[in-house]
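Single-structure report; data block below.
Every protein chain except one is present and positioned as in the full complex.
Per-chain residue numbering starts at 1, and chain names A, B and C are given in the order in which the chains are listed.
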């Protein structure tokens, strides 16, 4: 950690601060330039509250040097991690597509969709049983019943299932789910992360609405530091001022993560854009950015009316998207 | 709800969509302008997935008309709500200051700070026992021991206590805490909100890092819809591109909330700015914006060295801030 | 334009507002739902100040229905525009790569770089002569001398040149420049846009630091409405809270623009990311998102020392990037 002191800091203030650092067990390397004093702190700085330091009047800036993520860091683990989701591998050259409806609605819907996405080449089935909705009055999912329907769809198609968990006390309900999804709104629900860390289940960790790449890696670290190494990161768009798309799909984060961490990285063009017409190009963009997989919403629409009006990602359209994903993969 | 259709929508597509809306139990009011068709949807639209609609190719825009927050809405509850925290009232003209350290560290620290903030005029004691830290390697708080020390400080000073809860399973530990705080990172931890909603405990709901005012009110609605009306909203700064301050303190949100909701609103200048020198003006700015209270971090620093270096908000400085808060209140 | 009135609006207030709209020459279509009154405004609403309306107490929301960009709109001009930059075509299936140094520094540098980028397959030479620097004390470019050196490089290599113009009074200096670049900071320098609109010169219009897609199209409209149809849009990353990359590269904006407008769209991965290692994947991501071209910074580094340390985009590395760009193009 480096602390840059203001020019106005007095000798007395500086030595008080140095004493305090030393009382915290740190070695302090002090170097004085023309205008500025820099303190290099050596030792275990994890107990130092960086925000507290930044608030001090004599401090201009504080910078962590060593990256605070250890287990997720490619520096200490250069080879790619491969996560195995009940036989479907992701990472280290293994590419996986998770597809399915936003919410599990009924048996016919989830089974038909599961068959369709499998036929098109998806290797994992996604579907929401517990839905984090902005409003308490909106549909919250089928809960346990939804999980049972997903399991039924798995029995029929053989596709391992991915579903979102919202609270530690749901872990027993998710015992037979192959991959736990942690949603954007829970990326810093640290108690949930710790509880999942105590299992060995693969977990798809979505980026928070306005999380930095480093905060996101620290959330992966929460899971890993409890003993669960099976973390997959999922970029799903960040919140910006742009309103044309639902979020802004940060594909450069995918490329950056492939440098920073050995964990598999997945892109979710459906949530990122909120627009059917943008799913195909954004799926390809994620692939060429280095993604190890994709999560895509596919709607089976028994209601012909909406389907026709919507031109949303029907199973037929998904076939086309899968072809373009394959093309994009072919050039890497 | 209003759906604006694109000019390119065909008659067939439009009537398919109208049929689908009607199958969802809605009445559809269709009006055709020169370039555009507008569908007004009347009835219970809470089951309609607005994001799904926005993704449809024939749809230009969708807008909710009626505000989806009911219980928090001033329209349906014009008079101010007064929340009673073990005898300390907030809202409806009652102003309260919650002060104390970021984390409870030890008995001496919390009791000395409690005495000091009480002497300066604070009416509630805040202190963290469970700390949401970005890194799993950073200090996570004293947990149950921290709650016990807060209770001890309350016994000595009489100040009701406010502390952050991070998970539903901590509710039993917080049974004797006067006011539960839900942190920014958990503003959309809906399972936590629902669990708190089943109690009657006063709750201080902080704004999420990048939550809109309406999303924040919907989170209040989650608590209220479960039966707990004792919600206090706390503006603590939002995430922007500006790096000089830790967050950007959105005082206009305080004024806006006083129009939109009957719930008490509190400002937290400490977290919003991250700079000691800005706490005093920002506390005053919150007050003139209409805040019903303030949450301010006060550090008791037994380590003289850091205290001298830091010039942080010591009990002595807090006395000065309280005087300026009083001045600001005097002109309203 | 649609105005949604608040429930609290009185009959008297509504009819006053309707009268005012009618006095502005608009036809008003009034429809009353259960909770809300909606006014549909038909006619020329360009004189209505939408921000003024939004500020009115009785108004809940105002929405423009017809897109305010006409000349740039694909709806009214479905076929792709092809811009011809002194013989190099871009748009409508024609792909162009603009490469060269950030700043023109001296004759050797620009000519060597020009030769190198041409050899690698670039078809346009970029180089800054007038540099918009945050600080007045930073290097501002060689100005007229820089333009002369670019022209010399063009004479030798045959590559048409692209360079940034910062003020209308520089137009005479740029008379022999093939394509004018308008930088992000000047995207809403409307006097500059109008002046350029009066020429017929191709113009590369960069997206503003925090411009929405629609604002950007309106800036293109400024140029086009003055008579110059030769506008190329350039996505160069937007400002967000993420600090790992210099900006956040919004490739979904490229795909969105290909739907919304007939103008060519170019991506600039160099400025978007600020990191050499991310240029290759982001160039490919832009291509699969539908970009008609790329702008890439290539540094000729006579100072061997920096070149070795930097591993920046040297002419040699640019050859590799060009190969990957070709691969990405091959699958479209």
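To be clear about the criterion, a contact is a pair of C-beta atoms (placed from the backbone, for glycine too) under 8 Å apart; a residue touches a chain by one contact, two chains touch by 3 or more.
Note that the structure is predicted; figures quoted are calculated from it, not measured.
Student: In the whole complex, not just what's shown, which of C:159, C:218 or C:298 touches the removed chain?
Tutor: The missing chain is touched by C:218.
Student: Touching the absent chain in the whole complex: find that residue among C:29, C:86 or C:277.
Tutor: C:277
Student: Could you please point out the chain B residues that touch the chain left off the display?
Tutor: 210, 212-214, 238, 240-245, 248-256, 259, 272-273, 275, 277-278, 281-282, 284-290, 324, 327-328, 330-331
Student: List the residues of chain C that touch the chain left out of this view.
Tutor: 12-14, 16-17, 19-20, 23, 46-47, 49, 51-52, 54-58, 68-70, 102, 132-139, 166-169, 185-186, 188-192, 194, 208-210, 215, 218, 221-222, 225-226, 239, 246, 274-277, 303-306, 308-312
Student: Pick out the residues on chain A that sit against the missing chain.
Tutor: Interface residues of chain A facing the absent chain: 2, 4, 7-8, 29, 31, 33-36, 38, 40, 42, 60-61, 63, 65-66, 75, 210, 239-241, 243.
Convention: only the chains that are shown with their structure count from here on.
Student: Central chain, going by Cα centroids?
Tutor: Closest to the centre of all protein C-alpha atoms: chain A.
Student: I'd like the Å distance between the centres of chain A and chain C, where a centre is the mean of that chain's Cα atoms.
Tutor: Using C-alpha averages as centres, the distance is 31 Å.
Student: Which chain C residues sit where two or more other chains touch them?
Tutor: Counting only residues that touch two or more other chains, chain C contributes 210, 240-241, 243.
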